[in-house]
Each structure stands twice: as C-alpha cells, then as structure tokens.
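For this view, one protein chain was removed and the others were kept in their places.
What follows is chain A.
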Amino acid sequence: MLSHSQKVVRLYRKAIKSIRDYSEDYDMFLANAGDLRAALKAGKNETNPFHIQQMVKQLENFNSYWEHPDPYIPCDGINGTKWQRNTAPASYVVDPTNHLLEGFRKD
C-alpha cells in the first residue's frame, strides 16, 4: 500500500521519463520538464482532498496519454544494449572447491 507522496513521486518520475522519451532536443526537455515541475509545485500546498484527487488523476492521464511505444533504456540498465553482455561464467564452473579431489586419488 503506497502513501500519497510515494504515489505522486512515482507518477512524476514516470512523467519525466515520458517527456525524456519524446524529447529529441535538450532545450525541449528542459522546457517541458520545467512545465511539469511548475504544475506540481503549484499544487504542493493543496489541502482539499477532492482537488488533490483531481490533480493525481490529471497526472495519471498525462502518463497514459504520453506513454512512449519505444521508451529509452540505458545501455547498462536492465534490457539495455549492454545488458548480460560477456557475463562471468557460473561460479560452480570455476569454483576451485569443486575440484578438490582431482588428482588426489591414485588410479
């Protein structure tokens, strides 16, 4: 069960990522991210629960409307272009304790 601030932070992060996915220019990203932050800050001190619910709903609608079909994934991140590349072999293959008895018995 998420608290209200956790929920808002997650929605905000998702919105910022959607803006990043659509922004092919840095100034465009800054402007739109600034607009989003200003909108959230404007409602920071709101106390009316109905208005708060409305603002959260607006943010959710923004996220669902602007969800990108091809989101950016960092190359080192999970499912990125470098993910699982040249991973180390499984430890049981190279763990020397598995080979303690080799050469010990005289056959």
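Quick note on the criterion: a contact is a pair of C-beta atoms (placed from the backbone, for glycine too) under 8 Å apart; a residue touches a chain by one contact, two chains touch by 3 or more; residues count from 1.
To be clear about the criterion, contacts and distances are computed from a predicted model.
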{"item": "Record-based protein name (UniProt) of the chain missing from this complex, from \"NADH-ubiquinone oxidoreductase chain 5\", \"Ataxin-7-like protein 3\", \"Fe-S metabolism associated domain-containing protein\" or \"Glutamyl-tRNA(Gln) amidotransferase subunit C, mitochondrial\"", "value": "\"NADH-ubiquinone oxidoreductase chain 5\""}
{"item": "Positions on chain A where the hidden chain makes contact", "value": "19-29, 31-32, 35, 65-66, 69-70, 72-73, 75, 79, 81-87"}
